[in-house]
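So, chain A:
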Amino acid sequence: MKRFLRLRRSFEHGVHPAHHKEQTEDLPIQRVPFGRHYVMPLGQHIGVPCKPVVEDGEAVRRGQLIAEPGGFVSTALHSPVTGRVTKVGDFRGVDGRFAPAIGIEADAFATQEVDASAVPDWRGMSLDEFIRAVQMAGIVGMGGAAFPSHVKLSVPEGTKIRHLLVNGAECEPFLTNDHRLMLERPEALLEGAEIMRQKLGAEETVIGIEANKPDAIKAIRRHIPDGQPVRVVSLKVKYPQGAEKMMIRSVFGVEVPAGQLPRDVGVNVNNVGTIVAIADYFLRGMPLIERIVTVAGPGVTYPANLVVPLGTPVRDVVRFCGGLKPGSREIVMGGPMMGRPIASLDVPVLKGCSGILVFAEADTSKRKEYPCIRCGRCLEACPYFLNPSRLARLSRARMYDEMKAYHVQDCVECGCCTFACPSNIPIVQLIRTAKDDLAHRKEPDA
Partner candidate 1 sequence: MKNKEPRLLLFHAPLLRQAMTTPKAMRDVIVALLPATGAGIWFFGVSAILVLGASILGAVAAEWVFAPRATRGTSLLDGSGLLTGLLLGLTLPPGLPMWMAFLGGFAGICLGKVIWGGLGHNLFNPALLGRAFLLATFPIAMTTWAPVAPGVFGMQAGNLALPFMQAGVDGVSGATPLGLFKFEQEVTPLWNLAWGRIGGSIGETSGLLLLLGGVYLWIRRDLDWRMPVSILLTVALFSAVLLLFDAERFPTPLFSIFSGGLLLGAIYMATDPVTSPVTPKGTWIFGIGVGVLVMLIRVFGGLPEGVMYAILLMNAATPLIDRYTQPRVFGREAKSR
Partner candidate 2 sequence: MNDEARKTATTPSSMRLVLTLAIAGLISGVAIIGIYESTLPTITANKARELRAAVFKVLPGVTEMQALVYRGGQLVVVPEPAKDEPVVYGGYDDDGSFVGYAMPGAGPGFQDTIAILYGYRPAEKLVVGMEVLESRETPGLGDKIYKDMDFVDEFHALTIEPEIVAVKKGTKTADNQVDAITGATISAKAIVRIINETHAAWAGQLPPPGSEPELEVPGEGGGGAAP
Partner candidate 3 sequence: MKKNQSREEFLKGIWRDNPVFAQVLGMCPMLAVTNSAINAIAMGAASMFVLVGSSFLVSTFRNIIPKQVRISCFIIIIATFVTIVDYTLLALVPKVHKELGAFIPLIVANCLILGRQEAFASRYPTKLAVMDALGMVVGFLVALFSLGAVREILGDGALFGVKLFGDNFEPWIIMILPPGGFLTLGVILLFFNWFKYKKDEFLEDVAAAERSGR
């Protein structure tokens, strides 16, 4: 059975949204010209916010450290441009609320180049030094969660990482940034992967890519240096193929036990963007100061794949793409399935922002909601085999504690259930509400 499943190279359940990638998949990556104002939020990664090391008015160079980690699950921050720190204080964040950040004004006359003076010698490093270096390079998961990558590297005693899994699934519709990256910089990807693999002491690197990117698969296969243990695996096109646990299931045919982490089955999962970031730092000395963003969606005049300096206001990016079409009402950071809607165009591009998608009101989820008719479509969709219908009804009845019995905590909020629901029930929000309630009720005693 397991064997058979492995042959299928996929997981069970999940959904098949139209993937809308044709808009951008053939557009080469471009650079956005530097603008004037940049904002670097201190808490743009999962975990503890970082601590600024610059003051107002201080001059900073592109790639210079401007904030250091605030703890272990935290990373450094570097200036995306050469210029002056305008303000260390509160700026409007993605959700519209104010949050601590560093404002930088670009120097219009500076040559915006990174001083690659100090390229670290990763071979010489011990694992701990390497982890520290990754942390100081400000590298986090580019797969959307923006989880500090060094944390994943630091495996506790006894657990042995056998596989490095590079996540090139890009299962979310519209997004093609990982796709272009794999197509245009396969060497960098392979170099980065090799660095990670050696440091982790993993036996092999597996690169998982959805079957709808044959060119990327070919490109990478072509560049694999002989002797480097790399496997490129073509995966069934299905959302959420890119969810790490799903991908592990697809590639290795094993399920990561609930509540445990990939490392517990000897796998370390990293997004292709993350891997390339590793290569850029350890081979070219460039910390994480820019990322590739897909700008697409029915509301964008000229869709594109762009290299965007972190901290660039969405407004500038959108303007570069020819501005918004009339009637655009919703802008999402990330993918249409899991991304977050943003409250204003001043929001800066963050490390975890894989896409900027613009929709008109008609395309959004403003649809009439009907009662749950218990049709079971959501059960058929949920990749974690939960019972979303039940969870939603329990949440409506405010019976949050009962929801634990139905493993509400195992939900990753992938949105498959809501996608599948014919009654347009906001299942994910209902589940999120319950999770928050449970979490906050826990706080006092924990």
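Regarding candidate selection, all candidates are chains of the complex that A comes from, given by their letters.
By our rule, a contact is a pair of C-beta atoms (placed from the backbone, for glycine too) under 8 Å apart; a residue touches a chain by one contact, two chains touch by 3 or more; residues count from 1.
Everything quoted here is computed from the prediction, not taken from an experiment.
Chain contacts in this complex place chain A in touch with candidate 1, from the set 1, 2 or 3. Residues 15, 17-18, 173, 245, 255-260, 319, 322-332, 334-345, 359, 361, 363-367, 370-377, 379-380, 383-387, 389-390, 405-407, 410, 415, 418-424, 426, 428-429 of chain A are the ones that touch candidate 1 when the two sit in their complex.
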